[in-house]
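Left out: one protein chain. Kept in place: all the others.
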């Protein structure tokens, strides 16, 4: 069945991805593991794990140890590739041309002002942080057998400082 | 307290908003109602209500009747202004310059590929629909008194057709 | 039922539309006619009729006469507004932000090179004309009650001249 | 005659194409097959086949088996290159600079609002899916010997959810 | 017949056109004259006349006198509106969205380097002036009754200075 | 004298040019031939020849044979490189930064609407084809010894279809 | 002396500014007050005050009371204009064309990665908040009589959440 | 603890960085030094040091000597790589996609006009120089244990010349 | 003769120009004065005077007095319109579409790096100020009767600070 296929690195992105992406995705393919598999063993959320692969999230030394053993990657090499601070946002062209990701962008485009109005009325003048932030993806199947994807965004509310 | 302030129309957006936005926001200000107040009476989600105000969602004739009576707007006028099909996406400049909305955009920018990888592994080749879609906003206060905003996106999974 | 609602002019586009768009859409709303209704009486395809409303297609004097009588618009006024040559392409921002239209754009983005390969192999080096061109929209309901939209594009094949 | 020439990979696109594009187009050239030839043997539409070559559509394991034998490509290699989920939309610059593809873009630009009006009146508030979607290309020769290209787009109608 | 229709000002361009454009096109419509008619009486090329209407070319006081009498416009008003120096290039969005004009743009896009190579080999290192420049449009009908448009561009060759 | 210098490939464009451009320009340099020389032997217009070099025009098998012998390029290699269908428009950045080519772009920018008005009045509603199209470059020296470049654009007139 | 001149609203920005900007700047001009004058009486930082004028910061009801009396603006009017939540970021085109503001932009452009490296090493993986944030402007005159502007940015450090 | 991690070169930036960046960052990683460590030994501000690494600031021959010995880089190699004049601004895409740097950009976007108003009132018509300019980064911990980043920008005031 | 014509405000720029531009250009037209005439009486350079008209340069109170009397404009009105600090850079779209101004832009585009190399070698690492800056325009006629325009840019050299 198509859904058992694992996510791999796409060759059209190769130049935009940091070094560790190549190492990690290759090992993942060799082990034939899904992100869910890795996340369970690593003890982190699967979105966070995918974000690490794409260079969008940081790892602790313990994460590196575990990833090294889960994926069978040489420790020193992985430590070196994951040593720095992530440079987030380099991977994606905006607006996204990939249809799946465009749909998320379209939600922001269409509902952005509505979210702002609701959030302002609920919390006052401020923002929902994208830094003190976590997210998860869930799957739901309704009674007619249709699948639904549920993405939850949870961010700390930061009120604008008064000065 | 600042958070009891209601959301109003911003004068810098005036030329980009459809006619009904002016009518609806003005009535909302006159009634001093939050979107939550209106949503409860209308029987729809508050994000959907704000989306209606911004011209991003459609109303049924019953919605119009109710809105007319909730907000004290002349029925014929409101029916006329809400008669057509929404032209979504006209309101927002992308990338968004508004800080609150930019944070949502940044989440797509940073986690877009991670979401794609997770969704593909969970569901196969396809997209999460932004059309067969609903969303909600919730508020959570943690034990330290910090507020957290929680946005849930729920969309039907659409597999790519084989042809 | 929602689908009996007629298409009207969207107020957020008002400044980008030619004068006749306002006249024609207003009369259409007053007569409560669909484009299909008008097309049947005019003897042209409904997409062509909508294109006339948006200033994307030309009318003959006979079309103007008929439109004037079908929609109850003063003839002289309509003749004047439809006197010139269309300035096509002014209405739409590209990439389209409207979700329905974006999907068409996405089809070009994703399948453009595939269409080129197939058309080149079928016809040689050239293009499918968008000028010697017609198009139509059809509705199909499958056995499960799902609706399908079918858009047909038919353009003359123009081989590149040899010189 | 020019039209018997087969479509090959263009060297100016080489860096934007996924790995499998190089493998597949090279084998196609070596076998001197058109997409129609391949499509017939594979049992899929020729546009879908070209889309696979350009990395815009997914293959089942059976497709890969067949492609491997039709085109004489080593199975393991092809399986590996086609293992992931497509990253659609990376190939094309928008607006397209290629004249053939620009004509399709121009159709969206000029007739986009007309399609929206007609589709809304026929189906209500929603979109034609580009995911639950198929397309085909046909050739027609009129009585004067002119060739016409006919592109059919068929997408499921998705009504906006009410929430 | 459609071709006897005269060119008028398009209402979607109204804000981008200089004041004289409104005056001149209105008078032209009232007199029902083509640019060819006006050009003959003015003693200038019809493209130059259209360029004057669009604010892209300058007039001498004698031109203004003649235009005033040909088109029945009050002299003082026309003198005032045509008193300054043209601000060329403000009318057109680039890339042009109008299909007719896009075709000219496409010629530059596709043949630009070819023209450069040929011109360099014929004239050396320099440019064809767009200032010491004239242009004309001609119509040709071939033996099969097809019409051909012929646009001639004639510009002084300016070699790069040596310093 | 500077004008006898032949056009060569520019190294700053190297990555944007198709494979055959490198082969052809190198052979041209080795043979020290102008495009006029090649065009005469090939029996095609020199602009078309330069367009072939830049990947903007197609060749017949006979053209390839001749080019192979005129330029001393191995036949099989040239046949292979010229086997596909041109992907036009990939070479040029728009707006063009090269001064010579910018002047052509500026002509479209400044005179585009004037050309449209004149062409519409002469031919009706339609476009001048850039596909059923040929072009040539000529040199003229006036009585004061000034050189003038004359570029002729000749395209078939295509009226918009009525549907 | 030039520096005693007060800042006023610039007429070229008029359409991009929210309603209160017109009211506030006009009153400021009538009272001939600097932002420093107003800030002292209001008890807030002068940058915050200017930000309020430009619609980039929120006011409490007490601020509105005070501003009303400091500037002699009718209370009800000012309350109404300052009632909503700010829509920040609408005023400025980026990159800024104004030379003074461009210099700030250039600092980000040139030193952005250096700031990131230093901040990461000092604080770990995170960001300096622009929301839990204050700023001030100071003037310093060195011993040679040169003036120096000192802008201080102070933002809370937010570490990326681990999830 | 995460904050003791040193900043390294990010592999996604590799093509945009000047040669010395690779040399310097590699040596820094090998020595496991922070910018603060290096700055102390070099006698310059740590932001300036990071700017040198990213090719945004110039070094004197003495700086090169010291850097060579601090970081253990061969002198001749380093002298050669740092011999020219910096080409600033090549590293960063604007708007910045990196979240940390975007926050700085957002400060300019939101407070730019406020800064201008305050600076104009304090200094008259002119700019704060980004050339006769220095900057520093400081860390502050408040009584609740929260960290605050403080960035100071200090630039010479340059009044516009009168001419 | 054409050159005696005075520069007036262009109606296509009307919305982008500050209020004083309308007042000043109208008065200039009424008085039929060139910028040179005004500059002589005002005692400033004619480029500076034109820059004042376009809102790109500041005036002293004495300038306003003089301009008021030279151009016959009511003093109070002019003082009010020229009271603020200029918002430079709002007038021009970049790249400039106006041919005369494009040529200046092209000089920067083509010779920018050459200027940088020469200035760096003459002055070291720094910039030529555009603030401590003056400019003038001169006319020269060579022995063949050709006119030459000479634009001089004179800016203070600012070395980058060491910190």
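A, B, C, D, E, F, G, H and I are the chain letters, set down in written order, and residue numbers restart from 1 in every chain.
Following the convention adopted for this analysis, contacts are C-beta pairs under 8 Å (C-beta built on N, C-alpha and C of every residue); 3 or more make two chains touch, one makes a residue touch a chain.
From a predicted model like this one, the values you see are computed outputs, not experimental measurements.
> So which shown chains sit in contact with the chain we cannot see?
Those shown chains that the absent chain touches are E, F, G, H, I.
> With the missing chain put back, which residues of chain F would touch it? List them for me.
Residues in contact with the chain left out: 2, 5-13, 15, 29, 96-99, 102.
> For chain H, which positions touch the chain that isn't shown here?
Counting over the whole complex, chain H touches the hidden chain at residues 15-19, 55, 58, 60, 83-92, 94, 130-131.
> So that we can see where the missing chain sits, which residues of chain E does it touch?
Considering the whole complex, chain E reaches the absent chain at 44-45, 47-48, 57-58, 60, 85-86, 116-117, 120, 125-127, 129, 131-136, 158-163.
To be clear about the criterion, only the chains that are shown with their structure count from here on.
> Work out which of G-I, A-D or F-I repeats the contact pattern of B-H, with more than half of the residue-numbered contact pairs in common.
Checked against B-H: the matching pair is F-I.
> Would you mind working out whether chain A and chain G touch using mostly the same residue numbers, over half shared, or mostly different ones?
same
> Please tell me whether D-F or D-E has the greater number of C-beta pairs in contact.
Most C-beta pairs in contact, of the two: D-F.
> Any idea how many Å lie between the Cα centroids of chain B and chain F?
That gives a centre separation of 52 Å.
> Which integer distance in Å separates the CA centroid of chain G from that of chain H?
24
> Distance from the CA centroid of chain B to that of chain D, rounded to the nearest Å?
So the centre of chain B lies 35 Å away from the centre of chain D.
> If a residue has to touch 2 or more other chains to count, which residues of chain E qualify?
2, 5-7, 13, 15, 88-89, 91-92, 94-99, 102, 106, 109-110, 130 - these are the residues of chain E that touch more than one other chain.
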